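A short write-up of the structure that comes next.
One protein chain is absent from this view; the other protein chains keep their places.
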Amino acid sequence: MAGTVSPHDAKTLIEQLPILQVLVPFCTAPLIVLIGNRHMAWLLAFVASVISLVISYVLLTQVYGGGFISYQLGGWAPPLGIEYRVDAANALVMLLISAIATLTLPFAYESVKDEIKAKDHTLFYACFMLCYTGLMGVVITGDAFNVFVFLEISSLSTYVLVAQGAGRDKRALTAAYDYLIMGTIGATFFVIGIGFLFMSTGTLNMADLADRIANEGTNRTIRAGFAFIIVGMGLKAAMYPLHLWLPKAYTFAPSAVTVLLSATSTKMAIYVLLRFLFSVYNPEFIFELNVMFLVFMPLALIAMFSASFVAVFQVNFKRMLAYSSIAQIGYMLLGIAMFNLSGLTGTMVHMFNHGITKAVLFMGVGALVLRTGSSFYNNLNGLGRVMPLTVAPIVIGGLSLIGVPGTAGFVSKWMLVQAAFENGWWFIAILIVLSSLLAVVYVWRAIEVLYLSEPAQGTKMAEAPMSMLIPMWILAIACIWFGVATDLPLGAASTAAEVLLSGSFGMVE
Amino acid sequence: MDWDFIAGHVNYWMFIVLMMTGLYIVVSSGNLVKKIVGLNIFQVAVFMLYISIGKITGGTAPIFPSNSKGYLEIDPSIVYSNPLPHVLILTAIVVGVATTSLGLALIIRIREEFDTVESDDLVKIEQQLTSADNKEHGDAMGGMA
Amino acid sequence: MTETIINFILFAMLISTAFAIVRMTSLFAVIMLASVFSLLTALLFVTLDAVDVAFTEAAVGAGISTVLMLGTMALTARHAKPQTQSNAIPFLVVCVTGAALIYGTLDMPNFGDPNAPAQVHVAPEYLERSIEEIDVPNVVTAILASYRGYDTLGETAVVFAAGIGVLLLLSSLARRRRDDEEEGDI
Amino acid sequence: MIFDTTTAIILAMLIPLAAMAGNMAFKNMPNLRDGFTFLCAVLTFGAVLVVLANEGNSVTSEFSLIEVFPGIDIAFNVEPLGLMFAIIASGLWIITHIYGVGYMRGNDEKHHARFFACFAIAISSVMGIAFSSNMFTLFLFYEILTVSTYPLVAHKGTPDAVKGARTYLAILIGTSIALQLTAVIWTYALAGTLDFTQGGILVGKVAGWVVPVLLGLYAFGIGKAALMPFHKWLPAAMVAPTPVSALLHAVAVVKAGVFTMLKVGIYIFGIDFLAETGASEWLMWLAAYSIIAASVVAMTQDNLKKRLAYSTVSQLSYITLGMALATSMGALGGGMHIAMHAMGKITLFMCAGAIYVAYHKTEISQMQGLGRVMPITFGAFLIGSLSIIGLPPLGGSWPKFLLMLGAADTGHLIIIGVLMASSLLNVAYLLPIVGRGFFRPLDDGAPTKRYEGPVLVWLPPALTALGCFVLFFYGGALQSFLLPIIGQ
Partner (left out) sequence: MHHHHLILRVVTKLLAGTIILYALYVQFHGDFSPGGGFQAGVIMAVAFILYGIVFGLVAVQRVFPPWLVHKIVALGVLIYAGTGIYAMMLGYEFLDYGAFDPGHPSHGQHNGILAVELGVGVTVTGVMVAIYYAFAGRAPRISDEDW
């Protein structure tokens, strides 16, 4: 690099990693459009996501034990400029997002060919990369307004991606429209919240915000801002009762899109919630407000039970999983509501574990849709016998969704139950395990359909193509691997939880 | 609540009235296009709130005057309004129009597929489709969609 | 003082326009009123010293948005159906949200207060430093393109996303020659 | 010393997995596949014997495979109760495998490879349960065992089988997740550890109402122990092919349940702690009720396997009772009963399967005179029955004797009465079957030529029946082998 002439200390590649993390997928999108070839589009997208995955892994290893990396965009020190700030909490979420995107792309190759018209493929992948960029940008940034900008990049591309399901079912369009309206209201609420904060503090940098709120105390404006940020992000996170857009969007979106959305987009919103709850507003503030106990806890519990209950009665595999997602988001909120180290660790690790679990399940359904053209149970009878390699990962994902020991889902539920006991809320602990039983029911329904019913007459189904099987099996193995070797997610999650609970974002100098 | 307070806050309350009018249109209107109009009004009202944060009484637009040679001259007596909210809102306006154009494009597609842009009718059509799904797939499984 | 009077006249017009939009069913009227609303907003922005924003709002709100909405109207329907459902729930939502907002305003600094936190913390630094560091008279441009240039990159990406989104929804990537239109590639 | 103990334990868990892989790989080569599985079974048994040879009845320190949560590892060690369980399960796997091959081929069942593969996973997880050195590891393998046996129960795929399997899974997963998991995490929150420790880990950490509640969560949460009212899965699971019923529902699965129960009583709560707090008294009465009630229900069953299933429910409660008595003798008796009942009950199940293979009879009322044409099978059945009843010189007499001693220690004379009454009930529901077989005339038109079915089907029960004799003479040895569990 040509930095030798200037007195400025040339940045090394390692120092540039935080921005490259977002920049690599970002630049891919216009490149795809510029080149305009759909095979190249896929290849570019895949290569970019692999690079991004490697970077996010490197970043996570750097902050795994604590501490943070700050990157000043444009060379302007915050609060004047925008800052990227990586710590264990967002590094873990970024690893999840980049891993899922990297695995979704090979899966998408065949699925998109099947579900979307060939002439739209190039733009589809461009949109996909934009969505991915937006998610990464939201997670990595340390600037409150920058969150909004990248949130909108991902949201706009998400609306379009969901609408691409219109080729199979026209309801994808209204799903996308509803999502657009709800999502925009949510984003606007978020902007109002940021505005209130800005009004009371004069800054947009999260660390600076935290500092000023901690030093100057709160007032009614800041508290109202808090409410708007929670509702705004709650809409994006499909927090009960703001989840109404989710079932339709997940059901009618193209399979590959559902995989990406279910595994990453709500997690991103939960992460932002966490960041604002704990890092910008400090834990004492929240504790005084008692908002956790009075608001999050009941909503989380209602979500866990009502959404699971609805899921039990679904006849469409995809829609069942969508409702299950709402319930699982309830678990994450419950972990926040516990307000202790184990609870937050549980939330963080459940974000990760549920991400990989749902990804494998939706991929499985996508593979079945590719082969049978339907995700309704009565068209999937006995497929476990004709395409065992395709269906087995679904079973593993299902077990992880239930939280059977030895799977990733178990680890997070364990942490949540443990957190409940640490607070002495044994009643909540029992509710958590009881709601898992509902998961047993809806997962087992699918498994019985896939294995125990007789396949339809003359079913001669081939296994899903390799490009689908490989990512599915990687995720399925990850579901088991992270259920046993919990070092990576649990270690990072507990560091993250410590960072969050210590309050003001990055004020640990 | 003294007079100063009211005079200093009445602007905010106006913005809030506008915001809520916009939000009301979004939530209550049945026509998809009108919903988008409502969304625009809602957002624009929020933008006004932001811009008003930056206003300083007696201030002027944050552009430094320059003389013919192009050098900047700074007059310490001039108070400039806060430029930061302007920047934020420039971005937000662009985001808003992007959302609007996407929403409208979706509406056009919806009209082509469903032949209506009224949410009442759409809900009805969707209910029919769902109950058809149920009949086809649900009865066999003893569940509902 | 004149500023205040102008402001209040603008507010009165804005609010009456907004209320009119609530009641209208003719989409053409709604869209035109929305356009008027944007123009009034732009005027308000001018009085608030935000000339750049006013310029943009006029171009976007009164220009592009209006054209797009008219285009959409031409492709869909002229009239909105009168409402059939009850208004109770929307009204409740609006009231709760409004109440929260008003609660928030209670601790806000007075409008135009030069000692408000937003005026004393970060903003003065921009005003002081941008001459030295950026050498651009329009501070808004300096912040937009340099201090917070990354936001603007994001903004460009949003526009880009909207562009390819509309293309994906309504048409697709165009080819250079017409001959190979049947092929999937460009 | 062929291997060190660590390697041997790992091998004992891995070799069955190799068998599973073998079944998948040689799906369409029956002889190679079954032969390979047999080899694996023998090797597994060998690995367990190596552990026995290395360690005897000492308690080794644990070795950890991986840390899952801070302070919670997947870890293993050797202690007499677990070692005994491992020896029984792996030893009987060999016999059951032989029997299973005969049964499956004799009955033209389908999906052999899947069947034996799931079987092997189940054995692997039983090894994990037996050697686990903390409650977390045990729970992990406990759940794997549940999930891996589900396809075995649902094996036939008929609506009946599906329904039975659903009950099986619902109760086992339901109780274990809702109650046992809660109990485990609660224990961890209270004690800060889950390691099995002589004398218990909860001592001094809890008091008052929490102790019986926690014990209740465990007792009902260990659904595999089939304590009433969570026993329904066991009769429901009888829709499975008989080898499954034999090994899994007489030895591996149910014994995993009561084994867990004993482990919890002895190493989590501690016998003395239970006795001190009196927390287990209600459990004792419940177990006593289960013993009697299940026996009575067994008498009303005409389906042979169902009757044996209820008999199992009743016999399992002996072991729970042994733990709940909270005395050394009781715990020892409970431990021994694992071995004795396993040997006896597997004999009975294999006989039932043999009858089914040879004559396709499932109901007791259809079995008259069959003893005349299959004397070996019915002879084995008789010996198994007597062992269950607890008559010397059969293995089953030892644990009953110890349990009575234990009950006498605590001064609960009613429990002694219950045990005696139960033996009488055993006589009443088991011996008539034999009697009907030998002394009633054959049905008209039934074949009168002696036919016991294929050798692979009648030989195994004969062997295990012999085992019942052998165990009687090694009863004392077994008792002293188990002594370390009560801290002697």
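Letters A, B, C and D mark the chains as written, and numbering starts fresh at 1 in each.
The working rule: contacts are C-beta pairs under 8 Å (C-beta built on N, C-alpha and C of every residue); 3 or more make two chains touch, one makes a residue touch a chain.
Treat the numbers as computed from the prediction; the structure is a model and nothing was measured.
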**Request:** Could you tell me which of the visible chains the hidden chain touches?
**Result:** A, B, C
**Request:** May I ask which residue of C:7, C:38 or C:152 touches the chain that does not appear here?
**Result:** C:152
**Asked** Footprint of the hidden chain on chain A, which residues?
**Response** 1-3, 5-11, 16, 19, 23, 26-27, 29-34, 36, 71-76
**Message:** Need a quick check: the contact residues on chain C for the chain that isn't drawn.
**Reply:** 51-52, 54-56, 59-60, 63-64, 67-68, 71-72, 74-79, 132-138, 140-142, 144-146, 149-150, 152-153, 155-157, 159-160, 162-164, 166-167, 169-171, 173-176, 186
**Asked** So that we can see where the missing chain sits, which residues of chain B does it touch?
**Response** 61, 63, 66, 90, 94, 101, 104-105, 108, 111-112, 115
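To be clear about the criterion, only the chains that are shown with their structure count from here on.
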**Request:** Check B-C against A-B and say which one is joined by more contacting C-beta pairs.
**Result:** B-C
**Request:** Could you put a whole-Å number on the gap between the CA centroids of chain A and chain B?
**Result:** 26
**Prompt:** Taking each chain's centre as its mean C-alpha position, how far apart are chain B and chain D in Å?
**Reply:** 67
**Gap in Å, rounded to a whole number, between the CA centres of chain D and chain C** = 72
**Numbers and ranges of chain C residues touching at least 2 other chains** = 101, 105-106, 108-109, 116, 118-119, 122-123, 126, 148, 151, 154-155, 158, 161-162, 165, 169
**Asked** If each protein chain is taken as a node and each touching pair as an edge, is the resulting graph a line, ring, star, complete or other?
**Response** other
**Asked** Any idea which chain C residues touch chain B in the complex?
**Response** 7, 11, 14-15, 18-19, 21-22, 27, 30-31, 34, 37-38, 41, 44-45, 48-53, 56-57, 60-61, 64-65, 68-69, 71-73, 75-77, 80-81, 83-85, 87, 89-91, 93-94, 97-98, 101-102, 105-106, 108-114, 116, 118-119, 122-123, 126-127, 131, 135, 137-140, 143-144, 148, 151-152, 154-155, 158-159, 161-162, 165-166, 169-170
**Fill in**
In the complex, the residues of chain D that touch chain A are 66-70, 74, 139-140, 142-144, 147, 151, 154, 157, 162, 165-166, 169-170, 173-174, 177-179, 181-182, 185-186, 188-190
**Residue ranges of chain A touching chain C (in the complex, touch as defined)** = 26, 29-30, 33, 36-39, 73-74, 76, 79-82, 117-124, 126-127, 130, 133-134, 137, 145-146, 149-150, 152-153, 156-157, 159-160, 163-164, 192, 196, 198-204, 212, 219-225, 227-228
